[in-house]
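The complex is shown incomplete by one protein chain, all other protein chains being positioned as in the whole.
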Amino acid sequence: MAASPQAPLLEPGQTYGSVTDKISGIVLTKNTPITWFIIFTCAFALLMMMLGSISWLLIKGIGVWGVNIPVGWGFAIVNFVWWIGIGHAGTLISAILFLLHQTWRNSINRFAEAMTLFAVACAGLFPLLHVGRPWRAYWLFPYPNTMSMWPQFRSPLMWDVFAVSTYATVSALFWFVGLVPDVAAMRDRAKNPIAQRFYGILAMGWRNSAKHWNVHDTASLLLAGLATPLVLSVHSVVSFDFAISIVPGWHTTIFPPYFVAGAIYSGFAMVLTLMIPFRKLYHMEALITERHIDNMAKVMLATGLMVAYGYLMEAILCWYNGSQYEVGMFFSRIKGPYWPAYWALILCNIVIPQVLWWKKNRLNTLVLWGVSIVVNIGMWLERFVIVVISLHRDFVPSSWGIYHPTFWDLSLFIGTMGFFLTLLFLFIRFIPAISIFETRHLLHESEHHKDGVHGS
Amino acid sequence: MAQIFSRNSNPLSRLLIALVIFTVLGGLGLITAVYRSPYMNRVGVPPEQPVPFSHKHHVQQLGIDCRFCHTSVENSSFAGIPSAKTCMTCHSQMWTNAQVLEPVREAFRTNQPVPWVRVHHLPEFVYFNHSVHIAKGVACTTCHGPVDHMEMLYQHSTLWMSWCLQCHRHPEKFVGAKAAVFQSNWIDSRTQDLNMNIDLAKAELPDGNSLQTPEDIRKALVKHRKIPNAMSMTECYVCHR
Amino acid sequence: MVPDSPLYGLLAEFKGLDQLIQASEKMREKGYRRMDAYSPFPSEDLNEAIGHHTNPLAKFVFCGGLIGVISGFSMEYFASVIHYPWRIGGKPLNSWPAFIPIAYECMILGAALTAVFGMFILNGLPMHYHPVFNIPEFEKASKDGFFLSIEAQDKQFNLAETKAFLQSLGPVAVHEVPQ
Partner (left out) sequence: MNDTFEPSTNFKELPILKKPEEKVYWRSMDELADSAEFRTYLETEFPSKHDTWLDPVSRRDFLKVMGASLGLMMFTACRRPLEKIFPVNEAPENQIPGKPVFYATALAFGGLAQGVIVETHEGRPTKIEGNPAHPDSLGATDVFTQAAILDMYDPDRSQSVVHRGVVSSLDSFVRALTPELAVQKQTQGASFRIVSEVTSSPSLLAQRAAFLKAYPKAQWIQYEPLGRYNALQGAKLAFGDFLEARLNVEKADVIVSLDSNFLDEGPAKLRYAREFAAGRQLTDGRTTMNRLYVVEPCPSITGSTADHRLALRASDIESFARELARALNVSDVAAGGALSPEARKWVNVVAADLSRSRGSSLIVAGDEQPPVVHALAHAMNQALGNAGRTVSYASSPVAESATGWQDMQQLVKDMEEKRVDLLLFVGGNPIYDLPVDVELARYMNRVQFVARLGLHENETSNLSHWHVPQAHALESWNDVRALDGTITIAQPMIEPLYGGKTPQEFIALVLENAHSAHDLLKDYWKKESRVALFDSFWQQSLHDGIVSHTALATHQPNVRSGFAKEFSAIKGDVEIVFRPDPTIWDGRFANNAWLQELPKPISKLTWDNAAYLSPAMAKRLNVENGDLVSLNYKGRTLDVPVWITPGHADQSLSITLGYGRTKAGRVGDQHGFNAYMLRTSDAPYFDGGLTVTKKGGSYKLVATQTHHSMEGREIVRAATLAEYKSDPKFSYRKTDWPEESETLYDTAPKLDEETGWGLTIDMNGCTGCNACIIACQSENNISTVGKDQVSRGREMHWIRVDNYFEGSTDNPEMLHQPVTCMHCENAPCEPVCPVGATSHTAEGLNQMVYNRCVGTRYCSNNCPYKVRRYNFFQYADDSTEQFKFMRNPDVTVRSRGVMEKCTYCVQRIQEVKIEAMKTDREIKDGEIMTACQSACPTRVITFGNIRDKKSRVAQLKNEPRNYAMLGDLGVRPRTTYLAKVRNVNPEI
């Protein structure tokens, strides 16, 4: 795709120096744009709200949420799956596209990876908080103890513990490895001694030497090779939380692939939701070109269709296996008390994104931005439908119940968005949001591409 | 650009990394050590008692049987703590005006309990039953240790779940002669074996005399007393309800 | 920087990557070994030219993954079959299919950790002080500068000759790098 003779990945007239200065300039500049301060303040306020509702939760207990019997899992798990899913786009862009030599990823992968980290941070909160006795949550980790007790490794929740923590660790390391040459560049650009030392320590004395580059390339390649199966496994494991159980609407084998597709779908939507304003705010059109936007839109459209296929399959399988419980669950989806959630989900995830078939919509950042937000909402609704609707009416009609989210459900959810944005904006402010050395490399290759020496 | 870091920053940074790793591991080790120390589980630390009652004196020197004071140990989950009356059966005759015994006499007069301090404390969600352990031939001293050597009573065993499980997984390592459960010679003088009175055990078993090693005898005892297998003995409901 | 300190080596700056590559090749032909080249972005050709194009990282990572998966599964097996077996939902003690996900994640974790720390170790990082940083122009190496360094330790090294030879390769400049 990179070699196809369409819109360039870099505006013409860029040099090694210009790209380096442009990107590092964002960070090293004295005058931060006022918009940054405004948004950061809002985000920070939300973060405080999150801390508030967490404290309340810890003081009072799970009961402050709307969960009950039969609906034992509510917003907490919905948000967990949603955030994890969002995270996956980052790993996908940085790892899978890397393996596929999609050079167009270069100017967006750093940003996407950062997003992954922060999304996983948000996601990680929920499994911890949703247990009834968080102060006992360490029992979920295998460690030698005086009770000679172990975790119960057959439980998908245990798989989650391992999958999510591994995922967080690996993404963080992968991200840092990619970051080293750039913080080195920052170190060299920085004038103020504190900044120099800060970046200097992070750069660990990176020298851009051929020796370094050589090992660094291998490491990146291997990590990409590891992160790819990891990202697929993580969301499969998350889907097992449901697929392993016997609850109608959960107990289905299609979940792993369709969760992964959904994850990528929502992930790309989130990348766009954040990337489009960022591009505008920092005038990055030169580096994040229409080509990037267009490609991401296409990926969204494709994964969106996979998700649609998933919904269709659910319906067909439920008709095919003919279990009265499955059928009952399906009807409670389409015309039960929560029917608006289901139909809104269809609208957001399947109907509206179809506008992306038209290139002019894909290139109209405003439209695309709107669509990406709609998809984010839709994917959240999908998890709500799966978790709540399946639980609220299962086998024994006498135990059917209803779930009403409370203020604390909402405040925690919105709070995590604040947490996410806070981290993101700190990242934008202090760390090159676009991989400098990869951009240089891209520039180099595109030049040689012009005089036909290399191709990629 | 000039050097940002001095020449010796390199060894320094390496040292720093080593230090971090060491502190993390060391910290974890320390926490574990403290958690498992007598300071936390009070093993071997006799608490201050209102009356300096010496098990050594009463058990070893006077040879009083456990059941004389801990009356219900054979038929209840709770072994029983002696009433002031029990003390006074003897102490109305001897040491009648010893100052240390004043709390007991006071309790006897006023019908109020002597405020003993609990030495062996289990969490409220653990349901331990003395009587069945006695019935299956687990000697007092197996868990309570050399009570007959204790001037002031202290906790001999950790009472951790893992400690309980040792025996519930391998009863054949711990059960002894039923006739010897109340014996205080907690190490058999000849076999140097824990709570194992060979002769009494042999006497108890139908084919006792054919057996030689303590191991065999103990295995035989376990079978003889129909003690369930390890997997049933380590089920949650055995101790938690 | 301390001018009268013993010499680390020479640092030559070149105009572009191609020049740097040619220079490196020439130097190698001349028999210089203890060299390193510096460019603002990775270039396999340069690695070839300077002779840093192989490394054992992949093997390490494989071992790391292997250790991960084995320890992961054996932990699960020990816990659920040997140390404290429970009856769980009528499933076997060794429910190996259910043990796969965790073993798998452990493998990834082991491999990834080896990859990252292997990278730093093989590159001898962290090394915050390095003589080449003494040259102010070296700052360009992370922007648009292309450098070639020869260590004084190289047995071929002779300050005058080497300097002269470097000059003959058409560098932008040649600097003496103090320790």
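A few comments on the model shown:
Should a chain be cited, it is by its letter among A, B and C, assigned in written order, with residues numbered from 1 in that chain.
Here, a contact is a pair of C-beta atoms (placed from the backbone, for glycine too) under 8 Å apart; a residue touches a chain by one contact, two chains touch by 3 or more.
Nothing here was measured: the structure is a model prediction, and the numbers come from that model.
Note that of A:S18, A:T32, A:N68 or A:T146, the residue touching the chain absent from this view is A:N68. Considering the full assembly, B:A135 is the residue among B:V43, B:A135, B:C167 or B:L205 that touches the omitted chain. Screening A:F40, A:F98, A:W150 or A:W213 against the full complex identifies A:W150 as the residue touching the chain left out. Annotation for chain C: contacts to the undisplayed chain at residues 85-95, 98. Residues of chain B that touch the chain left out of view are 47-48, 71-72, 75-78, 80-85, 107, 111-118, 121, 123-125, 127, 129, 131-132, 135-136, 225-226, 231-232, 235-238, 240-241. Against the chain not displayed here, chain A makes contact via residues 59-64, 66-73, 130-133, 135-137, 139-140, 149-152, 154-158, 161, 241, 244-247, 324-325, 328, 391, 394-402, 404, 406-408.
Rule of thumb we're sticking to: only the chains that are shown with their structure count from here on.
Ranking every chain by how far its Cα centroid lies from the centroid of chain C, the top place goes to B.
The distance from the centre of chain A to the centre of chain B, with each centre set as the mean of the Cα atoms, comes to 54 Å. Work out the mean CA point of chain B and of chain C, and you get 58 Å between them. In chain A, 148-149, 187-188, 200, 204-205 are the positions where the chain touches two or more neighbouring chains simultaneously.
Chain B has residues 1, 4-5, 10, 13, 165 in contact with two or more other chains. Chain C makes touch with chain B in their complex at residues 1, 84-85, 87, 126-129, 133-134, 136, 138-139. Against chain C, in their complex, chain B makes its touches with residues 1-10, 13-14, 17, 165, 231, 234.
Residues 145-149, 187-188, 193, 196-197, 200, 204-205 of chain A are the ones touching chain B in the complex.
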